[in-house]
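Omission of a single protein chain aside, the complex is shown with its protein chains in their original locations.
This part shows subunit A:
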Amino acid sequence: MALSGMRGLSVFISDIRNCQNKDQERLRVDKELGNVRTRFKNEKGLTPYEKKKYVWKMLYIYMLGYDVDFGHMEAVSLISAPKYPEKQVGYIVTSCLLNENHDFLRLAINTVRNDIIGRNETFQCLALTMVGNIGGREFAESLAPDVQKLLLSSSCRPLVRKKAALCLLRLYRKNPDVVNVDGWADRMAQLLDERDLGVLTSSMSLLVALVSNHHDSYWSCLPKCVKVLERMARNQDVPQEYTYYGIPSPWLQVKTMRALQYFPTIEDPNTRRSLFEVLQRILMGTDVVKNVNKNNASHAVLFEALALVMHLDAEKEMMSQCVALLGKFIAVREPNIRYLGLENMTRMLMVTDVQDIIKRHQAQIITSLKDPDISIRRRALDLLYGMCDVSNAKDIVEELLQYLSTADFAMREELSLKAAILAEKFAPDLSWYVDVILQLIDKAGDFVSDDIWFRVVQFVTNNEDLQPYAAAKAREYLDKPALHETMVKVSAYLLGEYSHLLARRPGCSPKEIFNIIHEKLPTVSTSTVAILLSTYAKILMHSQPTDLELQNQIWAIFSKYESCIDVELQQRAVEYFALSRKGAALMDILAEMPKFPERQSALIKKAEVAEVDTAEQSAIKLRAQQQQPSNALVVTDQIPNNSPPSVGQLSLVKVPSMSSSVDHNSADPGLTQTNGTLTKEDPQPMSPDLLGDLLGPLAIEGPPGPAAQSEQNVVGGLEGAPGAGDEAAIVPFGEPSTVQPIGNIAERFHALLLKDSGVLYEDPYIQIGIKAEWRGHQGRLVLFLGNKNTAALASVQAIILPPAHLKIELSLVPETIPPRAQVQCPLEVTNLSPSRDVAVLDFSYKFGTNMVNVKLRLPALLNKFLQPINISAEEFFPQWRSLSGPPLKLQEVIRGVRQMSLLEMANLFNSYRMMVCPGLDPNPNNLVASTTFYSVSTRAMLCLTRIETDPADRTQLRMTVASGDPTLTFELKEFIKEQLVSIPTAPRAQAPTPPAPAPTVVQPTSSAAALNDPGALLAGLL
């Protein structure tokens, strides 16, 4: 054992170790802190050695978990010490104590910069290390050029350069602008030729960060990565010290393969061939050996290779090799390998059509669900969830249910949610679904959210065949001792509605049903009592001829609750009591609940919300989004059998009240409440889909009310009326046999105007993601067409209808998309001249017998060809003056501007890539923005905009736009106007743009399944 080399520090550490208990330790620490504090106070008397020692003590105390709220200044000040030992301590302690947001760090920026640009190599290293570890945005802005210089310098030694590479990586993370994409691609490629493996490893990490944001700027690095990989795999020219357990730097191999995963494809056949040779060698040549460290290293490489193969979607040959390997892994003893096998199998599910092969391992995976290690159990659960489909749902869900009784609490909630979702999605028949959910409530009631039991009620209500079965089941559960309260709720609700269907069975007379439910009343909470009261009222209504004894019993309960302190219960009791005296009138009011409008499951939606909206940073994530399965088709299949409910019934559904205590007029507050909760998400269909909506409600529900309303909504959405945004945020639900988009297409389009990647369109079968890169007058878009289903999508067609000013080349779109697969279709866009017209993607596919056709606007608008530019007063004013008057400079007063603050407006401009330049206009109510527009005809052209606002009336403003091209000036002015007048939801329907079609038209053509469906028939005729 070596001592610290500082006596005082060692003594202090020993003292701490000798403390018998926490109190003693605290006393000793407090004493030391007091000592350090006084010493720091009269700093003059401190030698550098002492200062160093105290700073270390502080760090030690901090590490023990005590608050150290002083001395940061002293630590930081050591950085500027002239001698190495003090400087070293200053740097290292500062980077341990502070984080990037700390104010003290700013004090050090100058010293740090001097160390970086100075000639002392050891100081350079210290400074680069600290900035690399805790540098924030300010460091990024002030130090990035110096750090780049060091990285590229040929006179610097590798030890400095590798640190510079990672330091730059940190600064890039903090502010991506510090690396200029155009200039860096070539340099990055040069860095990959590096012979020193330390520098190369660090540079590769830098490359991974760069390509994850801008893969197509770094194409030139791709072949170099493959070269590096070849060099490693063949073990050529790898110094002994860079092998780890006989494997040439596993880290460098892993990083290189990670970088390659960010390139969508590898086009060059030679590069591709070389890469596959290497991958093949890794896949085949990795054996399990005794040495655990060697195993870890070789498998780190192997798993990365697997990920790369999955990404490249290689020849089926290799893919099946991967699955075989994974199959082997999930059965091995080594827990790490088993864990990773399960994890990667789940990832593989998202990528390709290997479900059938993976299904062969189902038994093994289920075994892992009982593994002693919770990490492995979690992976197994995820995998089972992902691989579940109609064919194996029964087995998997039953396994999950069985496991639920023994599962640890940490997992129960997730487990029950997943079981509920799978049961709903893949139920072979509905009675099984009811069984599963009731079991779920029985076994893990605490973990079953309201959504789950609401959903069961909804299914049962909408399926007449199911009602007696569900009621009987509910009745069975009531016989069990110690029932979970949620079970009481469901059973009471179901029996209230449908117990009369069981009347002839033993133990199911109204009286018996009432008695057994009423037994539970003393044990349940008020919210459940409310349901019970409704149930009693319904039971009473169904007992015909009236059983007087039962009636008296129930009336007694009602009158007891008439004075209940809970308003809700009191109201119910009073109303039910009054109603039940009306005899025949009761029949109508307390009649069975009408069917619920079809909607996407709240559960599935919940599960989706977590996944959508993640930025498409990595290829894996993007594919993960495609994984969302089809909606609950089980319900929709049943619909055509059901006769449309009468208008009278519908009116009940249409009055959703979140809280029935407000809803005094409602005939049946209790039941409305239940349904209100169920229907609150979308009482009327709201969807941007014009045709679908007009037809949908007509076909299914008949009444004109909701249809008209939804039409209004559509129109509202088009015109961007205020408020439409809120409503449109509600996700529309799927119609039974027409294909409805998920999410608001117009909103998605608008979001994509501002960002470069996201989802363009989604429906139950397909998701179209988009990722765009813009440079000058050119753009490269990639469409990600993801099939969400377990069946292939056929007759896929994508046609681009470009406006005159855009040249768009779409690469070949495959005719079929295999199940759960994703295809990428790159698009090259060239902007010929300024125009606000929109390109339209005419997309169609066939799923089963459904032909779906949508027309989607592509987010390749004017603003994508803008490049913000910061302009100084000296540059601005001459330009502004030289562009004098129309047609180069246009002015317009705009009224009806959307309410927003000046700051919001400035943000709006910035987000459309027009840089607001503060300080140019002396009037604080005005904004000046500058940008460069790129097109073939105009080349790069400077555009200047000035907005003058009136602080008293924000709804109008005067806008002046100037550029060197009359068309550009006009188009830009109109573009800005549209954004100001209606943001953010409104598509430009009112703009005089010729080819802009209605946002989307989904045209369901006739299909065998939809023959019963008048909506579909109508659509066919149209």
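In this section, a residue touches a chain if its C-beta (ideal position, glycine included) is under 8 Å from a C-beta of that chain, and two chains touch if they have at least 3 such contacts; residues count from 1.
By definition in this document, contacts and distances are computed from a predicted model.
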{"item": "Choices \"AP complex subunit sigma\", \"Leptin\", \"Transcription factor HBP-1b(C1)\" or \"Tax1-binding protein 3\" - which one is the UniProt name of the chain not shown", "value": "\"AP complex subunit sigma\""}
{"item": "Absent-chain contact - pick from A:335, A:886 or A:924", "value": "A:335"}
{"item": "Hidden-chain contact residue, picked from the options A:124, A:148 or A:202", "value": "A:202"}
{"item": "Residue touching the undisplayed chain, where the options are A:51, A:378 or A:946", "value": "A:378"}
{"item": "Per the touch definition above, residue among A:99, A:180, A:265 or A:849 touching the missing chain", "value": "A:99"}
{"item": "Residue of A:83, A:328 or A:939 touching the missing chain in the full complex", "value": "A:83"}
{"item": "Footprint left on subunit A by the chain that the document does not show", "value": "1-5, 10, 13, 17, 49, 56, 59-60, 63-65, 67, 83-85, 88-89, 92, 96, 99-101, 122, 128-129, 132-134, 136, 159, 162-163, 166-167, 169-170, 173, 197-198, 201-202, 205, 239, 241-242, 244, 249-252, 254, 258, 293, 296-297, 299-300, 303-304, 335-336, 338-340, 372-373, 375-376, 378, 618, 620-621"}
